[in-house]
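Every protein chain except one is present and positioned as in the full complex.
Chain naming follows the written order as A and B, and within any one chain the residues start at number 1.
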Amino acid sequence: MRAILLVAGAAFKESVRDRVPYSMVIFAVLMMAASYLISQLTAGQDLKIIKDLGLAALSIFGLLIAVFIGIGLVSKEVEKKSVFALLTKPVTRPQFILGKYLGLVMTLIVNLAVMTVAYYLVLYYMDVMATPALRAGWPAPALDPRLLVAIVLIVAELALVTAVALLFSTFSSPLLSALLTLGLWVAGHFNNDLRRFENVLDVPALAWIARGLYYVLPNLAPFNVKAEVVYGVPVAASHVGYTLLYALVYISVLLTAATATFRRRDFK
Amino acid sequence: MAAAIETEHLTKDFPVGFWRPRPYRALDDLTLQIEAGEVFGFLGPNGAGKSTTLKLLMQLLFATRGTARILGRPVGDVSVRRRIGFLAENPYFYDYLTAEELLSYFAKLFGYRGADVTTRVSRVLDDAGLGAERRKRLRQFSKGMLQRVGLAQALINDPDVLFLDEPMSGLDPLGRRRVRDQILGLRARGCTVFFSSHILSDAEALCSRVAIVVRGRMVASGKLTDILSFGLKGWELVVANVTDEVRAELEKRARQVTPLAHGRFMVDLSPDADPPRLMHELGGRGIEVVSLNPVRDTLEDYFVQTVAAAAPRPTGGV
Partner (left out) sequence: MPQAHSVDSRPRPSNRWFHAATAGLLALSIAVQVVRDRGWQPYEPATPVMWLQSGPLLKRIALGFDALVADIYWMRAVVYYGSKRLADEKGRNFDLLDPLLTLVTTLDPQFKVAYRFGAIFLTEAYPRGPGRPDRAIALLERGIDANPNGWEYPHDIGFVYYWWLHDYRAAAKWFDQAAQVTGAPAWLAPLAATTLAQGGDRQSSRFLWRQILESNDAAWLKRNAERSLMQLDALDVLDEINRALGRFTTREGRPPRSWQELIVAERLRGSPLDPTGVPYVMDPATGQITVSRQSQLWPLPTEKPRPLATPP
């Protein structure tokens, strides 16, 4: 366990000092600029738009962090051979994989926490500037704590995407891993359409394939409760619970597979 | 007592080719035994299988056939890793960590805690000759400095067995000197050192025994002086203040006389020329001897001969 935490700590330190901070700065600036511009341009709907934009930016920047740093942590290390020194220390390969993963999830959480603070600051500013009449027209308060539910699910989704990236990076090159991960992310969000395909497709075999893919591919659509939260529609606690449980189980699947690949691998 | 390192019939094939990969034998049937306290040189030209052997011993690669043991235990065993150190060829570490952070990370992986970590880290960095740079991030390090960090990290746990892959590469003469001294110091302490190199002088200066691999096969092993005849190929004599008369005399007795700058001459003598007598005879005629060197076989010569003689590399397939 100590070995896992040490690897995680080093991975965290390494990735936090990487370019990640810049993306956070870009994110914060983008948010501020957007909220200012939009509050100049629109009337009434501006709070909703800022909430939407903020959550979208949060998940997209989080995705970039997850994919690019996630892949860098293992496949870059293999490519540049820094893995040689580490794997000849008293660290097993499964410990290495789990440690790297934990380190990256820590990086993700820290980054998303910073973004969340920036997000709430903008919303606080909106709240302060709003007239009571304007405020009455909002479907949900500006500083709605329910937004955190959406953010927690975004973190869980990104933790899953990171595990996907890690799995790919145990056997393919960094660029290919990044592309595959992004591809699977897109597929994961279209996954619900796969389920609905059954209603549209006439061919039973294809419908079965669609259903199989729906269950086996990472299913990311349930993590997306952004619309509910922005409209102030309640999100069932059981849904959040099952989705977090799903994330946990599916991440275990991915990490087991990643470990299985990595522990038998030759490092030329 | 078990040997420090032993391998039996160690063999590694790599699949080559994307479509219908065929095995390519990088290492063929290597059997070695290295006793504790030895400094063992693993020599061979580039691409001979030296790094493959080291990676098999580190279990960065899995053997196709055969076994390898370190300190009597299978390679890859975590208890073995606590007692060994490894320096990869052209080592590379994490860009955004400082040398100090990297070393203390590794020290902690060995289970050291607290003040023990700090003292170990500063000791190995001092030994490697890294001063204030140790607080800089590794991405700013030159190749030579990374090599020093690499050696430092391999020594963080006072290993019983040390594996070094081309430890001298990328170092300036001063750096090589330092690494040699460090290895000699480790030998004095009883540490077993296994290092690969393609440079003879390193092996000559350090090794009690060597093995020579060419194209994946071990072609010789034993004391370096036993393997190589080190046959004297001749003498190289440099002289000054040479009169025409003396020059004519020299040309008669030498294989070749080449004029150098400042009135000096290089005299190429055959092995049986008996230079002391020659110098004694000529000394009376006012010539000045600048230098006298024996010319011997080099490892490079040996490689060239062996490679030329060796049959094409056997292809794998079991």
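We take it that a contact is a pair of C-beta atoms (placed from the backbone, for glycine too) under 8 Å apart; a residue touches a chain by one contact, two chains touch by 3 or more.
Worth saying up front: this structure is predicted, and the values here are computed from it rather than measured.
*Asks:* With the missing chain put back, one of A:Leu37, A:Ala113, A:Met129 or A:Ala236 would touch it. Which one?
*Replies:* A:Ala236
*Asks:* Please output the residues of subunit A touching the missing chain, sorted low to high.
*Replies:* Where subunit A meets the chain not shown: residues 192-193, 196-197, 199-200, 215-216, 219, 221-222, 225, 227-228, 231, 233, 236, 238-239, 242-243, 245-246, 249-250, 252-253, 256-257, 259-260, 263-264.
The rule we apply is simple: only the chains that are shown with their structure count from here on.
*Asks:* Once you find the CA centre of subunit A and the CA centre of subunit B, what distance in Å lies between them?
*Replies:* From the centre of subunit A to the centre of subunit B is 48 Å.
*Asks:* Where on subunit B does subunit A make contact in their complex?
*Replies:* 14, 55, 58, 60-62, 78, 81-82, 84, 86, 88, 90-97, 101, 105-106, 108-111, 137, 150, 153
*Asks:* Quick one: in the complex, what on subunit A touches subunit B?
*Replies:* 2-3, 6, 9-10, 13-14, 17-18, 80-82, 84-92, 264, 266-268
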